[in-house]
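Missing here is one protein chain; the remaining ones are kept as they sit in the complex.
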Amino acid sequence: MPDFDMGRYAAFVWPAWGISLIVLGALAARALIAARRWRREAEKLDQERPR
Amino acid sequence: MSALTQLIRREITGAWQGGGGPLMACGFLACAAVLPPLASDAGPGALVEAALPITWLALALASLLSLERLFERDLDDGSLDLLSLGPAPLEAVVLIKALAHFLANGAPLALAAPVCAVSLGAPAGAAPMILLAALIAGLGFTLTGTLGAALALGARRGGLLIAVTVLPLLIPPLIFGAAATAQAAGGGDFGPALILLIAYTLFALALTPLAGAAAVRAAQG
């Protein structure tokens, strides 16, 4: 079973994991949102001028 | 060859004119030498340990001075296009600009460096090595700085941009030069550090013309 009691190191371990997950999550969100936005724009292009 | 000679002469006069060049560089170094003691709370003897590090820091920063104008003037008045179409290869043009800049900026700095260091408290016996290391490292700084100037051509806030892109690249010559002078000051063996410093400058001598020319072409589109 996972050991979640970090004892006196809790103040270091949890922020380390927390910041990592937050930053990585933000990166992923940004990447996916931008991808969706430009995909939609590009598809609009294809509709306006069918190739 | 006369085209090259003309270019050399042009670059050297250009680098020394206009208030840039040796006076500004040495003025900067002098200011950099006087600020730490004034900023320091401790007594006059306390900065002896920091004399060489401060000198090297000032050398590295001073080498970035007036780099943005290295290519800027030629870009603005169109002579950069002429130079890149001319008989001399662009790589040679970049190298000559870098060397001319070194003569006007790096070499005077190297002469002033021992004075700066000793006035901050470095042992006088280290002065010859400080001069030598500052010359070789200075050439390395200038070459890498020239590359930065070519990359930042026409960009906004050119001077700051050059500093931000180039400073990490200046770390090796800084480390080797500082180690050589520290060894010399402490009476140790400065050989390995000096050799590594020379190696770096040779590497920069090879890389800067190639990469600098590529950067100039990139700027011209």
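Chains here go by letter, A and B, matching the order in which they are written, and residues are numbered from 1 within each.
Here, a residue touches a chain if its C-beta (ideal position, glycine included) is under 8 Å from a C-beta of that chain, and two chains touch if they have at least 3 such contacts.
We take it that contacts and distances are computed from a predicted model.
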item: "Lipopolysaccharide kinase (Kdo/WaaP) family protein", "Carbohydrate ABC transporter permease", "SpoVR family protein" or "Heme exporter protein C" - which is the UniProt name of the missing chain; value: "Heme exporter protein C"
item: Candidates B:M24, B:L61, B:A88 or B:L167 - the one touching the absent chain; value: B:L167
item: Contacts of subunit B with the absent chain, listed as residue ranges; value: 147, 151-157, 161, 164-169, 171-172, 175-176, 179, 196, 200, 203, 207, 211, 214-215, 217-219, 221
item: Where the unshown chain meets subunit A, residue by residue; value: 1-4, 6-10, 12-13, 15-17, 19-20, 23-24, 27-28, 31-32, 34-35, 38-39, 41-42, 45, 49
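In this section, only the chains that are shown with their structure count from here on.
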item: Whole-Å separation of chain centres (CA-atom averages), subunit A against subunit B; value: 42
